[in-house]
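Of the protein chains in this complex, one is absent; all others appear in place.
Order of writing sets the chain letters: A and B. Residues in each chain are counted from 1.
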Amino acid sequence: MPSNPSMSAAIVAAAESDKIGYIEEGTTALNLHIEAIRNVCAEAGISPTEIEGVFATNHANMLAEYLGIHPKYIDTTSVGGCSFQMHVHHALAAINAGVIDIAVVSHGEAGFSARKNQGNGTLRGGGGDPWTPAAQFGGGPYGAWGPPSYYAHALTRHMHQWGSTKEDFANIAVVTREWAGLNPRAVMHSKETNKFGGPITVQDVLDSRMIVWPLNLLDICLVTDHGGAVLLASAEKARSFKTPPVWIAGAGENQSHADMLEMDDFTATSAHASSEAAYRMAGMGPGDMEMAMIYDSFTVTAGITAEMLGLTPRGEGPSLWADGNASPGGKFPVNTNGGGLSFSHSGMYGMMLLIEAYRQLSGTAEDGVHGIEGKQTSAQSAVVNGTGGLLSVTGTLVLTSDV
Amino acid sequence: MPSNPSMSAAIVAAAESDQIGYIEEGTTALNLHIEAIRNVCAEAGISPAEIEGIFATNHANMLAEYLGIHPKYIDTTAVGGCSFQMHVHHAMAAINAGIIDIAVVSHGEAGYSARKNQGKGTLRGGGGDPWLPSAQFGGGIYGNWGAPSNYAHALTRHMHQWGSTKEDFANIAVATREWATLNPRAVMHSKDTHPAGGPITVQDVLDSRMIVWPLNLLDICLVTDHGGAVLVASAEKARSFKTSPVWIAGAGENQSHQDMLEMGDFTATSALASGEQAYRMAGMGPGDMEMAMIYDSFTVTAGITAEMLGLTPRGEGPSLWADGNASPGGKFPVNTNGGGLSFSHSGMYGMMLLIEAYRQLSGTAEDGVHGLPGKQTSAQSAIVNGTGGSLSVTGTLVLTADV
Partner (left out) sequence: MADYNKPIPSPDPYVTQPFWDGAKEGKLMLPRCTSCNRVHWYPRILCPHCHSSSIEWFEASGEGFIHTYAVQNRAFGGWADETPYATAYIDLKEGDRMFTALRGVDAENPESIKIGAKVKIEFDQADEDTYVPYWRVVE
């Protein structure tokens, strides 16, 4: 039962950026943030790396990266000037739940300087803050145009570091397409849903158009339209709906970097940390999981994440999909909707993971519209992992069936 | 002490938009959201009005407005495709804290249609989604260029509905400027900090340039550069810092509308609901408060909010500042930093409210840099309210000094 969170947290320090007001020599929002966080930590007598939760309306991921923080809770709620009161509200809940002990709510906004600097780089940079480190030194100046341009670097490094092959990763796409064959709503379900639909082979992946070496077209997710929603309810109310509950046994989140410039090991993500938090909360481990829903923006995303979640040894992520293990009828079903690779992926795929995990664990995974059988598994527990940014941020959930 | 939130919440339903994938006839992100929420509520057998918490990377405020929901928790965290896993994590903490019982995590993204529709209106509208209701029917079409254009309509209505006057509201700016003269970091502290700084009179406000009738220049906040941060820590750790704790006794948030098109009563905000929530959590009421930090983007914002927080009767908000009551040395100090009107306001002012409330209640409100005495009050409790959007969203905190 929830208890009143009143007084379960306190504001323990407050500080401003070095200068505030009309800063005639100019500044950026990022610098204002960083100065304020440095100052508030100095006042409280802590290092910024002791911060566990980051709350900011802008630049939140960059702040964590800039300061070397690997936050267990990130909240970028931005709904206007009251956002900061809401951040305190949200931090109170997170602290009350034991998710974090120390959070920073930070603000950096160059209201005056941004006006003054209008056209000063902004236009050259093509909108947004032209002076963020990533804008100056990241991929843009070198023609990187989106996630494929970046993620490809991780696959190259994985093959080098662990001796994996293009074929290993291509097989992830092949297995995922098998699941799409059982989901009539999947874009790549069959030749009827799309002229490129239906089963594929490893060779098909390798023969598909090279987009960013070593990523071929079929290593890369779709770009679709998609709406989805899940309802959550308290334990007290969870059984009062027409639909059955699927329990949130564990949850965790983390960030290793924002821009790939700051990615340390190109073959590892923060899913290691976020899943540890989720497993710990659940009192369960990878061996207790009966299926997985893993973000597959690219085959390399899924492969690396399998390792991070403890589902395979390090360097052997793609082996999770080998020998039909993760396929329909296999021992450990993965991405049973057909994945971002073959089902649907609108840009941010995390919702589709949630919906399919809910359906599998509530026994409603057969397609409600078409009524075709085959994709429902017998799994009673699932690990669900979303990855955002450039392999930057992860959220992991451990879900269990109602018993 | 925090307890493990494992199993304190469940996913109780999941659904998609009517169509997903490549929608050849096209759609918008907003429509995808609305369809998905309608469908998930239908599956669970509830009305959207029963939803208490909204989690979405985009359009969150609009979803609440569109569906007629007044959410007690809004989380717009957007950090890429993993945001949805993090929303579940955050919702679990909020449910575990007893803040909400039912939450929706929603997703709407027209990845395919947005590409197809590129240039079709997008460019005419000048960026953003040109098909949002507010883009088609809101202020932009009629030349509204920002918050002053919108907020002025509330002041007109307040004067009509409650018989208040321009002078009543102008006095808020006058009392706030008095506090600024005690804060050497305030932009409008004195003629030394700004040519227009130093004390002002009601007549000065009325004589200042008319920006949007009935708002004169001095009814309107500054636009500055500002960085700020506060640290929030658990009760267990709160006394382990060099600085002293200020306790979060109560917290609440709410939204009445997003665009003013949907504002029911132009003289009331959701601070009534968020204030009630915060008072209830704290087990305190307006009579227990010894000072207030109230968002003053405009004099009308502060005046109306005073009523909503129960600090004055309805229609009499500006009376809180009358007869020196809220001035330095007065019985009920308000906006002791000099406010967004005279201290500093970078666009989103909520952080400045937090910092000043912390300093007042921790006895550190004299300016650390300049060391001038005068603005520190004896208050041991404070009500802190932020307002965002077009009088749309509010967050309220009840803070208390450490004893």
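The rule we apply is simple: contacts are C-beta pairs under 8 Å (C-beta built on N, C-alpha and C of every residue); 3 or more make two chains touch, one makes a residue touch a chain.
All values reported here derive from a predicted model rather than from experimental measurement.
Though it is not drawn, the left-out chain touches B in the full complex.
Only one residue in the set B:Gly45, B:Gly68 or B:Pro199 touches the chain that does not appear here, and it is B:Gly68. Where subunit B meets the omitted chain, the residues involved are 26-28, 31, 34-35, 38, 41, 47-49, 66-68, 120-122, 124-126, 130-131, 133-145, 148-149, 152-157, 160, 209-215, 260-262, 266.
Following the convention adopted for this analysis, only the chains that are shown with their structure count from here on.
Here the spacing of subunit A and subunit B, counted between their Cα centres, is 28 Å.
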